[in-house]
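Omission of a single protein chain aside, the complex is shown with its protein chains in their original locations.
In order of appearance the chains are A and B, and numbering begins at 1 in each one.
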Amino acid sequence: MLPISLIVSTASIGIVYAVLALAVVFIYRTSRVLLFCVGEIGMLSAYVLRDVWVWVGPGLGGFAAGAAAAIAAAAVVGLILYTVIERFGGHHNHFVGTIVTVAFSIFLLGVLSAGWGGEISRLPIRLGFTTVLGQRVPLLGPAVIAVGVVVLATVGLALSWSDFGIDSQALADNRRLAQLRGIPVERRLQAIWISAAVMSGIGGCLSAAVSSVSIEGAVVGLSGIVAAIIGGLTSPLGAIIGAILLALGENVTTSLFDARYSHVVPVLFLVALLIVRPSGLSGRAESIARV
Amino acid sequence: MLRKLGLSLLFGGAIAANAVAAEPYKFGYLVDASGPMQGTFKATLDGFQLYIDQINKKGGVNGRPIDVQVRDIQSDTQRSVNAVQELATTDALAILGLAVSNTHAAVYSAAEKLGLPVVAGYPANIPLALPPATPNAFATGLIFSVTGEVAGKLAHTIVPSGKTLVCLGFESPGSLLACEAATKSAQANGFTKTESIIVPLTQRDFRSVVDKVLALKPDVVTDCFGRGHVVSLLPALGAAGYDGVYLNMESGIGIDALREAVKDSPDLKLYTYSRYIVNGEGEGEQAKALRDAAKQAGTKELLTYHAAGWALGQVVVDAVKRCGPTCNKQSYTAALEKVDVDPSGLSGAPIKFSPTDHYGASAYRLYKFDHATKAFSAVGDWVQATSTPVVAKK
Partner (left out) sequence: MSHSIPLAAAAPLPDLARPAALAVAVAAVIAIPAIVGGFPLQLAVTGGLMAAAAMTLTVLTGTAGLLSLAQGAFLSVGAFTAGVLATSFGLGILPALLIAAFFGLILGGGVALLTLRVSGIYLAVGTFAFHHVVEILTGDIEVKLTQATGFILTHPVLFGLTVDTPLKWWGLTVGVIALVFVALNFLRRSHIGREWTFLREDPSAAAALGISLLRSRATVFMLTSSITAAVGVLSAYQLGNVQAGNYSIHIAIAYLTIVALGRAGSLIGAIIASYVILLLPIPIEATLGLFGVDATSHIAGIENVLLGSILVFSLLNGPDRVLALIKGRLRHGRG
């Protein structure tokens, strides 16, 4: 076993799940809709990142241009989602809202297929490796961790210090009350959906960095959803912890037991956890919508 | 001589004209054009279409053109079955294609009820076509119990003194079967320690799997993976410093993907083995015809799919010729059981079916990747395999 590379790969995939889980939590806490299309938004951004990066050229300039385009693409999707689900959808029930995101994932899969024909490729990242305590550690992992930490820290600071962040917490607690207090609900909701989509996009790009850019890669979204649920679905910190635990569960199962069960064992642990703590790690005795 | 040429041109033209007017031989082709496997398997249809187009240009068969009706099944079982039922109403003689094995059995069942034979193409086929063959099931691609067995032999060829072999597969019955066959075969060929590492179907981050592989210190790592898995796995393997042998099963991966995946791993000794030629090289009439047709069609790079699709075309047309002018589903099925084509240059064995064996013997070529020239070159001769692997059909 090579513990350092295992620690790095666990931390990096945990960060990927955390970013995706945050997107899920952002939407769930304000709209009680489960963002099923988080993975598809992620892969759309990854395809855009790759294309623009390759077109502009290797190196930081290409990466910056690609990243900007990827974020823009995700933001557009977020805006569409907000318009359809919140504005057009109105006071839909949460189950229908969730299934609408399922329909959106079908829509986005169609866009990916028509636009990129199911092409499978890699991001043009060349980072090499370093040696730590005599062990070879590819630099990709630490790079993903660094980007992920910056994103999570930015989100954390925004939630705690910015008007948007504080207003969104108020919206999550009680939308009507927030409205009565003069919070610009529609503007904030729009920003929340766009932010969630952008986080999905970033998560998808980070996932593509450690695997590949492909339509099938959208399944990483399911891991983000499970991580969010472990964390309690309404707590950003819970989502991050849930993500790390999920990544740990998967990699430990692979390393010590059988890789075949790496996706089912953590979910089984989740079920066991939910028997003990029915509202997830966050422990907040919230009234959770049944359907 | 000129008169003969003139006459044949005249008659060829007349035949072509008649072919346009004559009732075509109809076939249904199932492909994943917009589903999860589209990037990998649509190219086989391209290769098949190249062959059919050149047959039609020459006037078709018995003066009748071949008409291929393509249906997008998105690797979905219900869509596949619906497509079979719908194609049966169009007087199709057979159902062709079927790149992904998870829809095969349902398609065979549906087709069998309608009396339609099914000829599965490249890459993945289920063992229904192996002896004793299921009545309407024919296959020209890879049946993993056969292909996996070849992996064990080739691993020994590459590393004669090798003792440890690891087979990487994913959570699907076909892949599980391939690794079972590969490890059994490796043990029979001198490997004392063999292990299969099976990952979930949706696995994309392979870094922890790579750590597990390296801990086993294998002499050879072989696989039965999809394109998405390989594109994610190989860079991780290279980045972790693996400098041993990686023997890839060419099962819809494509050497273009392989080349890209090991771009930054100069120490990784990459091999691939394939039932059909991997890059359009090869002597032989059919290989040359494929190159010519691809050039005319503007195909960027010839890959295994094109050769495999072309071979499928040969099989389909050979059966049409044997079937004769008044061909229906039943007589076409009977004709398929007599198919005997020489892929000359595309593969190392003829494709020959019989009433009890709808797969026949097959041959596989080993290729080695040269990081300097970024090219694959053949190693040794074609390795023959029978249709009765050790991991036998139940």
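The rule is short, and it goes like this: contacts are C-beta pairs under 8 Å (C-beta built on N, C-alpha and C of every residue); 3 or more make two chains touch, one makes a residue touch a chain.
Everything numeric here is computed off the predicted structure, so don't read it as measured data.
Novice: Decide which residue listed in B:Ala92, B:Leu128 or B:Ala182 touches the omitted chain of the complex.
Specialist: Counting the whole complex, the residue in contact with the absent chain is B:Leu128.
Novice: Which one, B:Tyr108, B:Phe206 or B:Tyr332, makes contact with the chain that was left out?
Specialist: Final answer for the missing-chain contact: B:Tyr108.
Novice: Go through chain A and note every residue touching the omitted chain.
Specialist: 28, 34, 36, 84-85, 88-89, 92, 95-96, 99-100, 102-115, 117, 222, 226, 229, 233, 260-261, 263-264, 267-268, 270-271, 274-275, 278-280, 288-291
Novice: By the contact definition given up top, give the residues of chain B that touch the hidden chain.
Specialist: 31, 33-34, 38, 45, 49, 70-72, 77-79, 81-82, 85-86, 88-89, 101-106, 108-110, 112-113, 126-128, 134, 144-145, 171-174, 176-177, 180, 391-394
Assume only the chains that are shown with their structure count from here on.
Novice: Could you work out how far the Cα centre of chain A sits from that of chain B, in whole Å?
Specialist: Averaging C-alpha atoms per chain gives centres 37 Å apart.
Novice: Note which residues of chain B are touching chain A in the complex, please.
Specialist: Residues 34-40, 42, 171, 197-200, 202-209, 211-212, 214-215, 227-228, 231-232, 235-236, 239-241, 257, 260-261, 264.
Novice: Quick one: in the complex, what on chain A touches chain B?
Specialist: Per the stated touch rule, the residues are 1-2, 5-6, 9-10, 13, 16, 110, 113-114, 117-122, 126, 129, 136, 138, 140-141, 207, 210-212, 214-217, 219-220, 222, 250-251, 254-255, 258-260, 262-264.
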